[in-house]
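Only one protein chain is missing; all other protein chains are in place.
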Amino acid sequence: MTAQDLDALYQEIILDHYKKPHGKGLREHAGHTAEVHHVNPTCGDEVTLRVHVSDGVVEDVSYDALGCSISQASASVLYDLVVGKSVDEAMAIHQAFLTLMQGKGTVEPDEDVLEDGIAFAGVAKFPARVKCALLSWMAWKDATAQVVAGDGDN
Amino acid sequence: MTAQDLDALYQEIILDHYKKPHGKGLREHAGHTAEVHHVNPTCGDEVTLRVHVSDGVVEDVSYDALGCSISQASASVLYDLVVGKSVDEAMAIHQAFLTLMQGKGTVEPDEDVLEDGIAFAGVAKFPARVKCALLSWMAWKDATAQVVAGDGDN
Amino acid sequence: MTLEGLLPELAVIRKDFPILERTLAGGVPLIYLDSANTSQKPQVVIDTMVDHLEHHNANIARAMHQLGAESTEAFEAARDKVAAFIGAPERDEVIFTKNASEALNLVANTLVWPGERQVGPGDEIVITEMEHHSNIVPWQLLTQRTGATLRWFGLTDDGRLDLSTIDELITERTKVVSLTWVSNMLGTINPIAEITRKAHAVGAIVVVDASQAAPQLPIDLSAMPVEERPDLLAFTGHKVVGPTGIGVLWGSRAVLDALPPFLGGGEMIETVRMEGSTYAGIPHKFEAGTPPIVEAIGLGAAVDYLAHIGLDAIHAHEKAITGYALEGLRSVKGLTVLGPLDAAARGGAISFELDGVHPHDIAQVLDSRGIAVRAGHHCAKPAHARFGVQSSTRMSSYLYTEPREIDALVEALEYTRSYFKLDRA
Partner (left out) sequence: MTLEGLLPELAVIRKDFPILERTLAGGVPLIYLDSANTSQKPQVVIDTMVDHLEHHNANIARAMHQLGAESTEAFEAARDKVAAFIGAPERDEVIFTKNASEALNLVANTLVWPGERQVGPGDEIVITEMEHHSNIVPWQLLTQRTGATLRWFGLTDDGRLDLSTIDELITERTKVVSLTWVSNMLGTINPIAEITRKAHAVGAIVVVDASQAAPQLPIDLSAMPVEERPDLLAFTGHKVVGPTGIGVLWGSRAVLDALPPFLGGGEMIETVRMEGSTYAGIPHKFEAGTPPIVEAIGLGAAVDYLAHIGLDAIHAHEKAITGYALEGLRSVKGLTVLGPLDAAARGGAISFELDGVHPHDIAQVLDSRGIAVRAGHHCAKPAHARFGVQSSTRMSSYLYTEPREIDALVEALEYTRSYFKLDRA
């Protein structure tokens, strides 16, 4: 990658989220929650993520993550984007983020849907880093599916 | 190999022994005998060979062999060379044959010791065929060592 | 001479294979009729490997730098190519091994350990008498180690599977049926669909050794009805114009997921802790350690090369050459072909006996004329035993074989007869 690519990857927004992550930490909730632990086997990045859903709404996403700036920032952005949304809306946002990340840099992100998430457009060009960006999102999807299926604690 | 090499390999003596092998067949003996079964794993050639020793003399070598002209002829020559010799003499002949075969074509055989065995000088140039020529000789050595060690039937 | 079915661009294809220009001792040109043993390599496979080693070499997956990304991309693209080559339902179902033997052992080895598919006493494994040792010994080891029983399909006199016993062989006790698609000794093409359907009906899994099929038959797993689709399929890179050091195990996700890990180490883990480890999903779960990277990339180029020519065209070519060879061989006095005599129902490996001359001696005379064939048991001792022979001579053609090479073989066999003075005996 060139120095320009580097700047495309490490957008200010990403570095800001990395330095001051939103919603970080694991929180306890009464009611429907599920917790998952995901690992990126190649690099060792890890996330423990808890989802709390109530009446079809994502009430909270709390997490404990070890990883690089990209993976940390993406967890923070995830928190911003899905908390307070209905499960269906959140799943749609998840899908939009996934499409962006798997687009190899060819997908034009919709700022209305992805807000700060659009900063990850640069990451999509680096296959090795796409996994970092997706780690917490995959964990969130997994946990949410468990809550919805009723597998989680309730 | 060239056509000339071919003739060096398939000397008349070898083809004669192949067509009319000496001492072929398994024979029963009272007294010290040992039987071994050797296989060439690469090509599947096999020999079952029985050695009968009495008073330090190789009284008989009888064998049943499946294999190519080289391996058959060499069993026949082995029979001619070692039967009637003392175990020590026979082992010396074995050594001379081994040296010839492992010499890659550079060893000059001694006709007084190896008799028809000198015809195998051409085989020594073909690593793939050296194993064929040595199959029954290795079996003989193994069996003889067993008789001498008293492992054989007696 | 032209023969119906030959590859139209045969002369051009031959130019792709540098070794075909070789001359041997005494200036004799090479006539390579040992392709069932290993195939020759086209320039594009060699060049692809060289380009990788000279410009992109790096370890994969674990490396984040540009060379690492290039290497990983090339390696995973090779997986896509192999998946396309066999019509794999999912690209992650393609596992790279070091050869077909490892692929078959992987299956036999993991079935020993706890898991949905674990084999135990009373269970039965069914193989056939025409298997290559690599599809026999792993199952002998498995049955010895688990107390299961190994059972065998017999062969008919003309070298086909004897299916008359199928109902006694494939029963509720059967856990695995493992068989070759195309015999490397007899050339026989086996009815994989029929046997798989039968095995699936009793809940057994089917392992197909496609080592000789992959080079010459179009394979499209996705197009097979599920009941007739094997659960696992193995082949080896060096027989499909790829390099040595690389083989393929394809398996359905369901079966692969149910197998415990095979080799443990780097790349196959999810996490490793002192108390215990968890494993990655397929395909990585079965790819411990640094994989054969440049070999996989070479194999990718190889299957692309074959696909470009077209497997249907290659198959037609093989059939034409095989038919021509069967005819030529029939003209040699005292020669008996082992296996089916119908070119349409067999692969391109033809094993034969020549009365009065041992296969080694035949091969040796042929070699003095530049003709490379194989002599021995071809790693199929039980099949040889079945036909009461200890060894045989085998000629095997491939997409670069020309009819004139078959002519040379037939002529050299006649010469062999005269060299060993067979008509005088």
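Things worth noting here:
Note that the chains take the letters A, B and C in the order they are written out, and that residue 1 is the start of every chain.
Just so it is clear, a residue touches a chain if its C-beta (ideal position, glycine included) is under 8 Å from a C-beta of that chain, and two chains touch if they have at least 3 such contacts.
Owing to the predicted nature of the structure, the values given are computational and were not obtained by experimental measurement.
Touched by the hidden chain within the whole complex are the displayed chains A, B, C. Among C:Ala74, C:Ala100 or C:Val248, only C:Ala100 touches the chain left out of the display.
Taking the complete complex into account, C:Thr236 is the one of C:Thr72, C:Thr174 or C:Thr236 that touches the chain left out.
When the full complex is taken into account, the listed residue touching the unshown chain is C:Met49, out of C:Met49, C:Val182, C:Ala213 or C:Ala412. On the side of chain C, the interface with the absent chain consists of residues 18-19, 22, 24-25, 30, 32, 34, 37-38, 40-41, 45-46, 49-50, 53-59, 62-68, 98-102, 104-105, 108-109, 113, 129, 132-138, 140-141, 144-145, 152, 236, 238, 243-247, 261, 263-269, 271-274, 276-277, 288-295, 360, 363-364, 366-367, 371-376, 378-379, 381-382, 385, using the contact rule stated above. Although one chain is not displayed, its contacts with chain A can still be listed: residues 1-6, 9-10, 15, 19, 42-46, 66-70, 72, 126, 129, 132.
By the touch rule set out above, chain B reaches the unshown chain at residues 1, 39, 41-44, 46, 126-129.
We take it that only the chains that are shown with their structure count from here on.
The busiest chain interface, judged by C-beta pairs in contact, is B-C.
Separation between the centroids of chain A and chain B, computed from CA atoms only, is 76 Å. For the pair chain A and chain C, the distance between mean C-alpha positions equals 45 Å. Annotation for chain A: no residues touch 2 or more other chains.
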